[in-house]
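Every protein chain but one is kept in place in this view of the complex.
Note that the chains take the letters A and B in the order they are written out, and that residue 1 is the start of every chain.
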Amino acid sequence: MTRSRRVYRLLRMGQKAVLNLLVVLLAVFAVFPLFWLVTSSLKLPAELYKFPVTFIPQTVSWKFYETVLTLTYFPRYFTNSLLVALGTTVATTAMAAMGAYSIVRYHHWLSSLLARAILFAYLFPRILLVIPFFILLLQIGLVNTRTGLTISHVVFTLPFALWFLVGYFKTIPREIEDAARIDGASNITIFLRIVLPLSRPGLVAAAIFTFINSWNEFLFALVLTTAKDVQTISVGLYGLVGGETMEWGQMLASSTLVILPVLFFFLLIQRNLAEGLTGGAIR
Amino acid sequence: MAPPGGITPKQNGLLRRMGQYLDARLGFLFILPVLLVVAYLLIYPVVTSFYISLTDRNLLRRGYSFVGLENYRQVLTDREMWETLLNTGAWTIGSLTFQLLLGLGGALLLNRRMTLLWLWRMLIIVPWAFPPIVIAFVWRWILNDLYGVLNYLLMVARLVDVPLLFLGSRTLAMPTAIGVNTWFGFPFFLLAILAALQAIPDTDYEAARIEGASGWQLFQHVIFPRIRFTIGIILVLRTMWVVNSFDFIFLLTGGGPGTATQTLPVFAYFTGWRRYFLGRASAICVVLLGVLVLSSWFYFRLFQLSQVEEE
Partner (left out) sequence: MRRFVIGVTGLLLVTIALAATAWAQELVFWHTFTQPERIKALEEQARKFEAKRPGVKISIEVVPWQAYPEKWTTSFAAGRMPDVTAGNINFALAMYDVGAIDRVDDVVQKLGGEKAFVGKPLEMLRYKGAQVALPFYSHARVLLFRKDWLEEKGLKPPRTWDELMKAAVAMTQPPNRYGMIVPFGKQDYMGTLWLYIFTRTARGQLLDKNMNLTFNSPEVIRAAKFLVELYKKASPPGSINFQTGDLQKTFSAERVNFFFETGFNITWTVNQAPHLAPHLSAITAPIPEGGQEAAMSDYVVMMLGKLTKQRALATEFLASLFEKEFYVKFLHLVPGGMMPTMTEVANSKEFWAHPLIVRYRPIVEAVMRGIEIGTPIAMENGPNPYTHYIQNLGIVEQMFQDIVQTNRPVEQAVAETHDKLAKIIAEAKAKK
């Protein structure tokens, strides 16, 4: 009896160990490129191109970082990216929240139609949208401005955020709102004081999606901006790898600098992110 | 901050009445910005593009004339177009299959009592923080045949004698691109499926266990019905992303070697931006749009998404 229980427990432990090992392998797969990026960026140029490769830099060198931060426009690109991404996030999330609430509470008939339309908008290849966008922004005088780029980012991030929040707001019970209405609260009060606080995880998740999409966006930023005062980090990185020389070391260092803040941000909100996904349309 | 609604009676009459008037029309006011943006995004550029696809518009000329379906005839009789369509299919199906399998497997693995769950979850979403341009260059760096770390590891493990040309050989380039895309995309599947799994009440599992369900039956009858909708929606979203993604392939392989990894957006790019045939490029994009509409219709049928949507 005890023996078979021990065997059983051993088996369980073995099974658990195998499963845990799989988790570790998966995590290694996910993280290895980041590790390789960081470790390569800390090498000296000669070691960077060495083969057999070294996993830990023989001498840790900040040379590439120094170059990137002092000699390139990296800090400015970084600020631009941050401004555009934050602007996009605020505008998109606010508009999506309002729109989604309106659809869920006032225009239910619209929702399936809109959902299709949005899906369709999402389908359209972005390469082709670039020229109409360029001409449109030119007409309103916003080519080569952060505002213009932000508007274009809002346009392609809004559909997803809206659709996501429609799903989320559907889960908020109507009864709470009705109770407040009986107490004499106005519609806007209900929205601001009841609906928004209740859907915080969903809003945070939508905001994160928006932020990441804007932060990573490349094609629009490439075509719609040329001045360094306006360009974002993706385009700045593109400049580093082309041309007469491929500045691999600088590329690796600035990539690390781009990714680390996003990772830190993830770390801060990862609980919220999971909650947001659970409650939202992606149930 | 005083809301413009009726609960602050001390405001003067006119403002208050205006507030009430607006408040009563909140539903309309709230949807207005969205409608404007959708019109801006949808109607204007899409209609423009359809129209351009019917003209001989060239980036290097100002004037253009209407040519009817000529661009479509050109595009559809081009052998390269059909090769590209096949590549697009392989790229999409391959990427999504592996993203889904890895995401689902990972989610099932993490949906247990585990120490440091937050840490694993955190580590696994790392690929998500990578902008496409960084993905392309980091992987080109890793996969390089001369000083790439992957070839080094494979050689140390004696799996290969000579470095493999991951991105340079006709046979390996597409699988490699799919592999890189899997790395980037599986965390999204994983997180969403994990969230769906964690929403399944424990009682459901217990009930199944009491009935003596096996692992597979548990998955089939308890788990899958609860995550079907999630999987379907993510598949739809990711399909669009994967089919449309241009920078990813362009920066990784440039569509090569030969045309081995050329997908529709890359083909459209070369036609429109390097050969300046804007009309023909638009026609390619419209064909691409058709493919996407068909495939999302297929998903909607397969996962019965519209039913859930109506709920």
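For the reader, a short list of remarks on this structure follows.
Operating definition for what follows: contacts are C-beta pairs under 8 Å (C-beta built on N, C-alpha and C of every residue); 3 or more make two chains touch, one makes a residue touch a chain.
This structure is a prediction, so every number in the text was calculated from the model and none was measured.
Checked against the full complex, the one of B:163, B:185 or B:265 touching the unshown chain is B:163. If you put the hidden chain back, the residue from B:50, B:205, B:241 or B:273 that touches it is B:273.
From the options B:99, B:239, B:253 or B:296, the residue with contact to the unseen chain in the full assembly is B:253. Across the entire complex, the residue among B:147, B:219 or B:241 in touch with the chain not shown is B:147.
Per the touch definition above, the residue from A:14, A:45 or A:75 contacting the chain not shown is A:45. Considering the whole complex, the residue from A:18, A:71 or A:182 that touches the absent chain is A:71.
Hidden from this view is one chain, which touches chain B at 58-61, 144-147, 162-163, 165, 167-170, 253-259, 270, 273-276. Taking the whole complex into account, chain A touches the unshown chain at residues 45-46, 49-51, 67, 71-73, 130-131, 134-135, 138, 143-144, 222-223, 226-228, 238-249.
As a working rule, only the chains that are shown with their structure count from here on.
Put simply, the C-alpha centre of chain A and that of chain B have 13 angstrom between them.
Put simply, chain B touches chain A in their complex at residues 3-7, 19-20, 23-24, 26-28, 30-31, 33-34, 37-38, 40-42, 44-46, 48-49, 102, 105-106, 109-110, 112, 114, 118, 120-135, 137-139, 141-142, 146-147, 149, 152, 156, 183, 187, 191-192, 194-196, 198-199, 229-230, 233-234, 236-237, 240, 244, 246-247, 264-265, 268-269, 272, 278, 281-282, 285, 288-289, 292-293, 296, 306, 309-310.
Remark: chain A residues 19-20, 22-23, 26-27, 29-31, 33-34, 36-37, 40, 49-53, 95-96, 98-99, 101-103, 105-107, 110, 112, 114-115, 117-129, 131-133, 136, 154-156, 158-160, 162, 184-189, 191-192, 212, 215-216, 218-219, 233-234, 237-238, 241, 248, 251-252, 255, 258-259, 262-263, 266-267, 270-271, 273-274, 277-278, 281-283 touch chain B in the complex.
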